[in-house]
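Structure provided below as structure tokens; questions to follow.
The complex appears here minus one protein chain, its other protein chains still in place.
Entry: chain A
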Amino acid sequence: MSGSIDVRGLSRTFHTTVRRPGFTGALRSLVNPERVAKQAVCDISFDVAPGELLALLGPNGAGKSTTIKVLTGILTPTSGTARVAGVVPYEERERNARNIGAVFGQRTQLWWDLPVRESFAILRDIYEVPKAEHAARLKEFDDLLDLSSFWDTRVRHLSLGQRVRSDLAAALLHDPQVVFLDEPTIGMDVVVKEQVREFLRHQVEQRGRTVLLTTHDMTEVERLAERVVLINHGRLVLDGSLDEIRRRFGSTWQVRATLADAHTEVQPLPGIEVLRHEGARVVFGPASCEGADAPTVHQALKAVIERYEVTDIAIDEADLEDVMRAAYVHAEAA
């Protein structure tokens, strides 16, 4: 299917040599190396619809980059299958290359000694993009990423933010249906980050590109992703919308209410318990036994207002960072 990603039972095992500690250990490793198999990705299945932005999340070493490398055709899976825009990437690398664009963090694909615009021209000819089309796309990217202010500068003299913006443009100049972004905004300042997010939103909403994004920046996830796939130790832990994840791992809200009458008898509400009660001030939280079925903070707010007469009310909600931390801890324990 055009622009879709389909991953079924994907596994990838690496074989590495164990380096034993100390001088004797190093000698033993030299004479009798011990090889171990490390499963970086294990039986992962998910799909991404055309025009969807999916955040592939997980702690360091979870297997995110390995998954992306398989989907870009760089690595061949040990087992399982993957299709990107209808192409098996590791079997038809060149055909796949025309359908995809990729940015790997701070690793630039631009030519270090040349001005940015020269790199764009090289890529234009490699991807056989007609000149008029290239010029129009470059103008569109310039409007969004402000490239013209530095595109005559040699890559070695660019700031990190300028280089990543150039790399993003370079990855999309050939109009790929699918874009893989492996921690694209790592180390960038907030202004450039926002510019990049706006650019990505535009590419998804206006151009209909499918984007697979890995990041540790939860603000980015919150602002861009509709759906999240969480992997840990190479295994898929969760695949769902942000709301679903919040419901499952983010029930750490609190509703702080000041009652009109300090002598009101306060009772727990369905799915909501009283955490603290001091005079007129009451703090409600999700009932610990409810788990994933606990009411959302907005449902709780409504329930408290309907049941009690309050003079002041405020909510504290766990941000996505807390939610993901809880999800990682849960995945670790599992």
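Throughout what follows, a contact is a pair of C-beta atoms (placed from the backbone, for glycine too) under 8 Å apart; a residue touches a chain by one contact, two chains touch by 3 or more; residues count from 1.
As a convention for this text, contacts and distances are computed from a predicted model.
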UniProt protein name of the chain not shown, from "ABC transporter permease", "Protein pafC", "Imidazolonepropionase-like amidohydrolase" or "Cytochrome c oxidase subunit 3": "ABC transporter permease"
Full-complex contact with the absent chain, from A:S2, A:T17, A:T76 or A:T311: A:T76
Which of A:S4, A:T66 or A:T215 contacts the chain that the document leaves out: A:T66
Residues of chain A in contact with the chain not shown: 64-66, 68-69, 72-76, 93-95, 97-98, 100, 102, 104, 107-109, 111-115, 118, 121-123, 125-128, 154, 156, 182
